[in-house]
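What you see is the complex with one protein chain gone and the rest in place.
Read from first to last, the chains carry the letters A and B; within each, the first residue is number 1.
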Amino acid sequence: MSILLVLEETSGKIRRASWEALAAATLLAPAESITAVVIGATTESLAREAAEKSVSKVIRVEHPLLAQYTADSFCAALQQLIQSQDATKWVVFAHTYQARDYAPALACRMGQVLIGDVVGIGEGPVFTRQLMQGRLNGSYRHSGNGPCFVSVQAGASRADTGAGPRGTKAPVELFSPNLDATQIRTKPSEPFRGSEQTVDLGSAQRIVSVGRGIKDAQNLPMVQELATALGAELAASRPICDNGWLPMERQVGSSGQTVAPRLYLAVGISGAIQHLVGMKGSQCIVAINKDPDAPIFEVSDYGIVGDLFEVVPALTEAVKAAKQ
Amino acid sequence: MKIAVAIKQVPERDAPVRIAPSANWIEERELQWAMNEPDAYALEEALLLKEQAGSEVIVVSAGPERVGSTIREALAKGADRAIHILCDDLNGRDALGVARLLAAVIKQENPDLVLTGLQSEDVGLGQTGVIVAELLGLPHATMILRVEKTDAGLRVKRELEEGWFQSIELPTPAVLTMQSGGNKLRYATLMGIKRAKTKELRTVTAAELGADSAPTVVLEQIAAPKKQKSTQMLPGSAKEAAAALVEKLKTEARVL
Partner (left out) sequence: MIILLPNLAEPQHFSTFESGLFAALAAASIWAFWRRFGPIFSKILQSKKDPGFQLFPIGRRVRDFVWEVMCQAKVIRERPLVGVAHALVFWAFCAFALVTLNHCATIFGLGFLDPAGRFGRVFFYVAALFAAACAVAIFGLFLRRFVARPKWLGAVSWESGLIALLIFALMVTYLAAFFVPGASTAARLLWWAHTITLLAFLPLIPHTKHLHLILSPFTIFLSRGGFAEIPPLVGDEDFGLVTGKDLTQLISLQTYSCVECGRCMEDCPANNTGKLLNPKEIVLGLRGYLNEYGPHSEEPLLSKYNSQEAAFECTTCGACEFQCPVGIEHVPIIVGLRRGAVNTGAWQDDQGAKLFLALERGSNALGMSAAERDKFIEKNALPLFDGTQEYCLWLGCMGAYDPRGREIVVALVRVMRFLGASFGVMRKERCTGDPVRRLGNDLLFQQLAEANLEALAQSETKKIISICPHCVRTIQEDWKAYGTPPEVEHHSEFLARYASQLPPVRDREKIVFHDPCYLGRYRGVYEEPRKVAALAGDVVEAPRSHERSFCCGAGGGLVFLGEEKGERVSHVRAEELAATGASVVGTACPFCNTMFRDAFADAFAAKGEGAPELMDIAQLAARGLPE
């Protein structure tokens, strides 16, 4: 009943999502049967970081050809690793872009099917994942023989429960796969940023949007401060951009951008239909407005009725406090 | 260049979904259907490549009778011909079972490029394209926004997390799964629909393809999420409401 937990690296550290996956893995089996896997060309420091966590063992899968991620190299290396291990029951990943790129192929190579994007694990085990754009939940069960591949959605479990340091360090092993440059068919470039000069509201994860309630351009810095604290882009409804207080490219609505961030915070926006159509797809909508009948509350998940000149600074403080 | 585009028919995005009595799928009667949006982007990319380089675009779709309407829509938008894999048990198959069907047909066509959407809007597995690549033994790349033909093969723009991108070069034939939003979709036109009538639409059955359908992963049950979306008003002073909001965003909505 052992688990292989494949950790993912970003800027020399293990990604937070991987620790959430670890928390989820403990729902499948106790920490004593979890083996953490780090993968790359040099994995020493990653292994050190992983060994701090409540895992029974850390395996360093190391090869020069693993320096940069490619689906071909990762699949080949991990396939060899899994085949070298006895009785691996679960292979767990964080459901990241990288895992989505290779885990289905890896599972397929082993005659398996990944249960991806898991948001909950119940008795059985039964894996819950969302269907129909989140309108329904589906319960999945693995019915085949051999290892079961699972990728866990970020936010499904809390990284700070169950994955805390245990005091002792887990042992670290080295695994050197046989890789050949000819196996790797794709040539990825170094990552680059999207063009900086124009804001891309469409891909923003968080947006703070401001409307007519702000009254004057000189009040904008107050909202900007909240946006900065949240790590959000600043956007606006039409009148703000019409007045030239913010550039047109920051306008959300039928004559501007259509956005779908994870968090959309509407400040002083009443919620005319022209605006709603531009942001209704947001995952979580928060509205701050002094009019309790403002239509924006109809589409919001959370609402605060109040004077934005009081609520916004208070919220900025609360966000900053929460981050510390 | 010969391009195969795998498309899926899914319930219309805003269709009210109800759970079927079997409790392991949705009630399909009275549903309206549409082309899966990421697949529509895959088709769009194929059509753009066709306009630039004169490729042949072949649409492949698996599903019951009703899928025909989506296939015709793809033909109307400019695909050259289509293959309908007739199967009534698509929902009972796992990603591998579906990919086997598609791979079997695509293999016969031997295309230079296979495009499909990143994921479906109904079950959202996001695996089919990658598994098709694996089954066909082809290199693949996912979350692609743009495709460029080069002398050696392809150069594609891949989306990474948090506003990063990367470009990838890969040889053809290859499989790409397309992210939404890389291009602007074209709308279906009356002329396209009329012209589509004369295009070839071949039907094969899943049985003829002999692709195994026994699932490794089974969808046992579906249910409505416990919490329905309704507005929670946070009362109290500005400070209290702000604190309450931050707590909710952290623990309930998990967006902080």
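Assume a residue touches a chain if its C-beta (ideal position, glycine included) is under 8 Å from a C-beta of that chain, and two chains touch if they have at least 3 such contacts.
From a predicted model like this one, the values you see are computed outputs, not experimental measurements.
Novice: Could you tell which one of A:125, A:146, A:191 or A:295 touches the chain left off the display?
Specialist: Reading the full complex, the residue touching the unseen chain is A:295.
Novice: So one chain is hidden, and I want to know which residue out of A:109, A:141 or A:280 touches that hidden chain in the complete assembly.
Specialist: Hidden-chain contact among the options goes to A:280.
Novice: Please identify, in ascending order, the residues of chain B that touch the omitted chain?
Specialist: 12-16, 30, 32, 34-35, 37, 73, 184-194, 197
Novice: For chain A, which residues reach the chain that was dropped from this view?
Specialist: 135, 212, 238-239, 242, 254-255, 258, 271-274, 276-277, 280, 295, 298-299
Assume only the chains that are shown with their structure count from here on.
Novice: So how far apart, in whole Å, are chain A and chain B when each is placed at the average of its C-alpha atoms?
Specialist: A distance of 21 Å separates the two centres.
Novice: Taking the touch rule as given, give the residues of chain A at its contact with chain B in the complex, in rising order.
Specialist: Residue positions touching the partner: 71-72, 96-97, 100-102, 104-105, 108-109, 111-117, 126, 129-144, 155, 185-194, 200, 202-203, 205-206, 230, 262-263, 283-284, 286, 297-298, 300-307, 310-311, 313-315, 317-319, 321-322.
Novice: Touching chain A in the complex: which residues of chain B?
Specialist: For this pair, the touching residues of chain B are 11, 13, 17, 19, 26, 94-96, 99, 121-127, 130-131, 133-135, 139-143, 158-171, 181, 215-225, 229, 231-234, 238-239, 241-243, 245-246, 248-250, 253-256.
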